[in-house]
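In this view, the complex is presented without one of its protein chains, the others remaining in place.
Letters are used for the chains, namely A and B, taken in the order the chains are written, and counting of residues starts over at 1 for each.
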Amino acid sequence: MAARTFTINDQLVSGREGETILEAARENGIYIPTLCHLDGVTSVGACRMCLVEIEGSRTLRPACVTQVVEGMVVHTDTERLRNYRRIIIELLFAERNHICAVCVANGHCELQNLAIAIGMDHVRFDYAFPVCEVDISHGRFGIDHNRCVLCTRCVRVCDEVEGVHTWDIAGRGADARVITDMRQPWGESTSCTSCGKCLLACPTGAIFRRGATVSEMERDPTKIAFIVAARDQRW
Amino acid sequence: MDLSELIEIAEHERASRRSIRIRCCTALGCQSAGALSLKQRLEEAATEVERQDIEVIGVGCMGLCGNGPLVMVDPDGVLYEHVRAADAPSIVAALDGGEATAPLGDPQHPFFTGQKRIVLEHSGIIDPERIESYIAAGGYQALYHVLHEMTPADVIDVITRSGLRGRGGAGYPTGLKWATVAKSHGNRKFVVCNADEGDPGAFMDRSIIESDPHKVLEGMAIAAYAVGADQGYVYVRAEYPLAIQRLQKAIAQARRLGVLGAQIFDAGFTFRVDIRVGAGAFVCGEETALMASIEGRRGQPRPRPPYPAESGLWGQPTLINNVETYANIAPIIRHGAEWFASIGTETSKGTKVFALTGKIRHTGLIEVPMGATLRQIVEEMGGGVPDGHVKAVQTGGPSGGCIPATLLDTPVDYESVQRVGSIMGSGGMVVMDDATHMVDVAHFYMEFCKDESCGKCIPCRAGTAQMLHMLDVIRAGQATPADLEQLEQLCLMVKETSLCGLGQSAPNPVLSTLKYFRAEYEALLNHNADRATTEP
Partner (left out) sequence: MAVTRSQRPTPESAPHPSGDNRFRLLEAAMKKHQYRPDALIEVLHRAQELFGYLSTDLLLYIAHSLHLPPSRVYGVATFYHFFSMAPKGQHSCVVCLGTACYVRGSAAILAAAERHLGIKAGTTTPDGHISLETARCLGACGIAPTVVVDGTVTGHQTPEQVLIWIERLAQMVE
């Protein structure tokens, strides 16, 4: 594939044709924050954390779905972007009920890590305090909607990698919730194979392993990409 | 079907016409005011007097919907307003010198004379439920001409030179869009008509479909020929049952006559049209969401590129245009690009249909040349506010803004309206008077956007909820000046970071009211409120 040379943050980098800005940045050791992106499944450009500035473009572009173009000039860490990323994280904290101190994912949570990386020490918005369910009907896993950021990583991994499409989103807007089958308790889902891929994929403590206690749940979401790579090689 | 048959139908239709025609509007507005029973009474009354020179026909919207049911009597051009079924005999009797009991309307009012009708040329004149009526008005001849005498490239060239821009809101040059789809490669191509008309307070597209459905179909067929598509979809919102019904009828009639379907006009061109009914989601007016909905999925937008012109329905090149855009096509083909380009302004050609509503004397549909000023539309044609003053005019619906009375001399074209902080939008124009509080208006639109956010991207999903909450706090008199500043910050952020047009424009009503009516916000602020921030 043809090479594409362009600049990110005044650094000359090279990427391959068809590659996204995010992929090229990572290969060149440049960090761009992400949340809904997960290696191994389709990118949806939904969380907007990875937005970057491209000179000559009127709008901000999501790095996870924007392909590199020869000669483009990309900025990933401007004042404006830092400000917006902080607001995104604040909006997420205010939208549901995140009580990190008692969360299984405390210390291993992508949302928390982003907050720290961005330096978000307090939330300037009023909290919405919605009423959210916790479903522990499944024998091995649970889902706590208080911590869900609606990234749809679970939906995509279950559909694209495990191939059963147990998860989807019900409702819309602020009322949207991830659901299993007919919005029935996860334990009663007839499609779930209990493979645990959604647990691996979830960036927060929303999907958790039953029995895990505070701060205990370490997961490695890069495993999804390994699974996909291994599967693709089999064919 | 060939040209001579088409002309024969037209001539037969014209020959069977009677000299006195009582036109009764049967579009939604007048139907809701009792037009169907009125039409029946008119027919009965005409039969009773035993005159062979009178006919009663149901027609589409005449424009002045607020004064419906409307009846117009040709050839004298007498207009009756607020007609009750009981008035029917007297209207027929008036033909013989009697006196009609229904109030007389004034067809010479600027509301009518200020218009330039291209899109609405047949609206209120032909019978939308009979294809012969459309053919008698010259219908489907443009399609015949295109199929037999023009190459697809010629068609695109005409549309490009006409300067037509999309009427769905964004004003993208139509010819350019067609050229892109024509150039794209795919196994199949699709043509989609966006009749989702989500702006609450706008009804141009509904009215066009109810009054002249074949015009839209003809425009779509010409577009399909130009871009190389063989299948079309009209995506209509479920709230428009009458429009859906008339469109179904129109498609069936067109198919029967062979102006839709296989081998149209024996020119080796096939084009089928199906209707897809929406299900109550404003965001489905956004093109990528609309396509997801046609594919039977949740109507959630996706990032562009790829644009539908390259990868649309089922991954194939897809042309999406608005109802009014398609309705302009046949006239442009008939009269030529130069004719169309001579109407309107430098950058905005042709006319625009507006739904004039709110606190205004004459509510209804009007079509004016681009560049007409808001003052002409609101004060001269619409007759101004009944008792009070115009405070602001809202254009563009939830994506638009409020233009204050001081800027009423703004010409209505894409650029000028944008310059004053609103957008042309699809044509909704809501007049507000002194009694309207602008913070309430901003709140109204924000609530709408929050309810309609699809929830996919965080800035729109959580941002609209948060902005609505902040407006609640302001309206409750508990906000500080710092809160107002934060609201503005959030508006800018949501505008710049949201995935689709809904989120990108959701802050507009707040930003535009802040720009022109900031004092109304400030009057609600509480300088002593103590609102601490929260730790995570």
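Operating definition for what follows: a contact is a pair of C-beta atoms (placed from the backbone, for glycine too) under 8 Å apart; a residue touches a chain by one contact, two chains touch by 3 or more.
None of the values given here were measured: they were computed from a predicted structure.
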Hidden partner chain, touching residue among A:A2, A:M182 or A:A230: A:M182
Candidates B:E11, B:D53, B:D106 or B:E295 - the one touching the absent chain: B:E295
Candidate in contact with the missing chain, chosen from B:G201, B:G315 or B:G388: B:G201
Sole contact to the chain not displayed, among B:P103, B:G280 or B:G388: B:G280
Interface with the unshown chain - residue positions in chain B: 28-29, 31-33, 64-66, 68, 197-203, 206-207, 238-240, 243, 276-282, 293-300, 355, 357-359, 363-365, 394, 397, 428, 430-432, 436, 444-445, 448, 451-452, 454
Hidden partner interface residues of chain A, rising order: 159, 163-172, 179-183, 190-191, 193
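Following the convention adopted for this analysis, only the chains that are shown with their structure count from here on.
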Distance from the mean Cα position of chain B to that of chain A, given in whole angstrom: 39
Chain A-touching residues of chain B, taken from the complex the two chains share: 281, 298, 302-303, 450-459, 461-466, 469, 473, 486, 489-490, 493, 496-499, 533-536
List of chain A residues in touch with chain B within their complex: 44-48, 51, 59-60, 62, 65, 83-84, 87-88, 91-95, 98, 100, 115, 120, 122-128, 149-150, 169, 171-176
